[in-house]
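Complex shown without one protein chain; remaining protein chains in place.
Lettered A, B, C, D and E in written order, each chain numbered from 1.
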Amino acid sequence: MLHTINKSPFASDSLETCIRFLEPGDPVLFIEDGVYAVQAANSFSPLIEIILKSNPVFALQPDLDARGITLVDNGVKTLDYEGFVGLVEEHQVNSWL
Amino acid sequence: MLHTINKSPFASDSLETCIRFLEPGDPVLFIEDGVYAVQAANSFSPLIEIILKSNPVFALQPDLDARGITLVDNGVKTLDYEGFVGLVEEHQVNSWL
Amino acid sequence: MANMELEENANVKKIMHVLRHAPHGTIYTYEGLEMILIMAAYEQDLSLAFIGDGIYALKKNQDTAGIGIKGFARTFMALDGYDVEKLYVDQHSLEERGLTVEDLVVDVEVMSSAEIGRLMKEQDVIIHH
Amino acid sequence: MANMELEENANVKKIMHVLRHAPHGTIYTYEGLEMILIMAAYEQDLSLAFIGDGIYALKKNQDTAGIGIKGFARTFMALDGYDVEKLYVDQHSLEERGLTVEDLVVDVEVMSSAEIGRLMKEQDVIIHH
Amino acid sequence: MKIGILLKEGPYNHQASDTAWKFAEAAIKMGHTVDAVFLYNDGVSNVTKLMDPPQDDRNIAHRWSELSKQHGVEILACIAASKRRGINDDVLIEGGSITGLGTLTDIAIRNDRLVTFGD
Partner (left out) sequence: MKIGILLKEGPYNHQASDTAWKFAEAAIKMGHTVDAVFLYNDGVSNVTKLMDPPQDDRNIAHRWSELSKQHGVEILACIAASKRRGINDDVLIEGGSITGLGTLTDIAIRNDRLVTFGD
């Protein structure tokens, strides 16, 4: 199951809620304002590091670009809209709005 | 200055942001989903207790009623829409949307 | 006949509605419930998960007269009549809010986040409201 | 003449715009900036406070081509030309996000939350975006 | 006291619109002047007469229209925000009008208070 998160972890509880329900191995994709979670060296970096131990983590490159995020936490993979569709091919989707 | 907070403290960072900017003595008014902050004995009760040491805290009664909140933290005063207007008479307003 | 039923079952999808917003401040839970009531007529395998502020929608003693918005907590009590019986509540969210099942208008199954997470993984469709 | 100026000054209001939303995910900061640009023509005592995710609006190197939305970080650089010169950034918000003034497109005054709180208290009008 | 109101969210989806109206009614009842309600962001959708909620629900557009009729409150939608969201003169309720952000600036200057409602 693909989990998507579209809100800033500083403003919303989406990220912290989502991870309580996450099964190991399931991919987490950050989109829209959600991508601030994976900017390197912010106060959520330790949490991202923990998630990465059990789950692959992705972020949408166009959303990173739009927000001027040039450096993401180690281990976070970036993809474009086609990569997003690719994840949806492989998994049912759980959008944590 | 009257500070109003209209979002649940569980879902949003409004409350925790607002209190960093609060001057002692300034009233804080919880409205709409903000009133969940003052429900007695939830995990934000200790924070409300701290705020009450330096600032008067109010909650809009119709919003408490709508949400089935019958018991608020000790020291929190409740008021109706006219009470809200009364606070606005006395203070400039800072709505933390 | 047996085959027909099998074919029908193959068309039954597991659909979970996740309620995560407090009532009244926004319309998401209310319009979510409208969606659930319609979907209930389609004989799918429906379930509802109340997570975070979504739990507040089930709080007893809601009286919305003062804010001038229609209340809908009672509608959750009618779900049973629509054969919507799988109502899951996240224990962590409940405790954080200082609530217990005694505070809720309907019977629900209280589960750990991990248990609800396992149920999520079995779903064909998940809709957050 | 001196009296006239005094009268005019009495009509000058202190108006603070508080930017608290990240750019692009919602329109609040963008439409907030549109409001600020209009208000700048009215010769009021304007100031801008960047708090929480609002700081992200000032981040360097934003390239919105990929999401198909018009970027507006550069517009903050034009505020100077409108005599909007009081740009305050909340230090706590900056540090939490692992950012420094070097990451921002314009010169700002970094202040403690308490200092910005004192400025808020002096305002006639505060508008959050 | 003269009070201006700024409303930043659309009807029904957020409570902001209901709270703003309740606040305005209370202020007027207490003898204050509610000078204007300025609609911004999605708030501009408060003034479309095409709104057609269920019979047993409040009609938010009518409410603003009545407030304007009974108490002379101006209901003003920002033109730029309106254009983005498909609000124009053809769909306006009685008592509503579309105007620029300069008007909001005037409202902010001439009133004793500006109270904001939104999300």
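Brief remarks follow.
As a working rule, a residue touches a chain if its C-beta (ideal position, glycine included) is under 8 Å from a C-beta of that chain, and two chains touch if they have at least 3 such contacts.
No experiment lies behind these values; they were computed from the predicted model shown.
The chain we do not see here touches A, C, D, E in the full complex.
Screening E:V34, E:A61 or E:L76 against the full complex identifies E:A61 as the residue touching the chain left out. Within the complete assembly, D:T26 is the residue of D:T26, D:S93 or D:Q123 that touches the hidden chain. The chain not shown here touches subunit A at positions 6-7, 31-33, 62, 80-82, 84-86, 88-89, 92-93, 95, 97.
Taking the whole complex into account, subunit D touches the unshown chain at residues 24-27, 67-70. Those residues of subunit C that touch the chain absent from the view are 11, 13, 15, 27-28, 31, 34-35, 38-39, 41-42, 44, 125, 127-128.
The rule we apply is simple: only the chains that are shown with their structure count from here on.
Farthest chain from subunit D, judged by C-alpha centroids: C. Each chain gets a centre from the mean of its Cα atoms; the one farthest from the centre of subunit A is E. Inter-chain centre distance (subunit B to subunit D, centres taken as mean C-alpha positions): 26 Å. Here the CA centre of subunit A is 29 Å from the CA centre of subunit D. Within subunit A, the positions touching two or more other chains are listed as 10-11, 13. Counting partner chains per residue, subunit E has residues 8, 15, 19, 22, 114, 116, 118-119 touching two or more of them. Contact between chains, per the stated criterion, is found for A-B, A-C, A-D, B-C, B-D, B-E, C-E, D-E.
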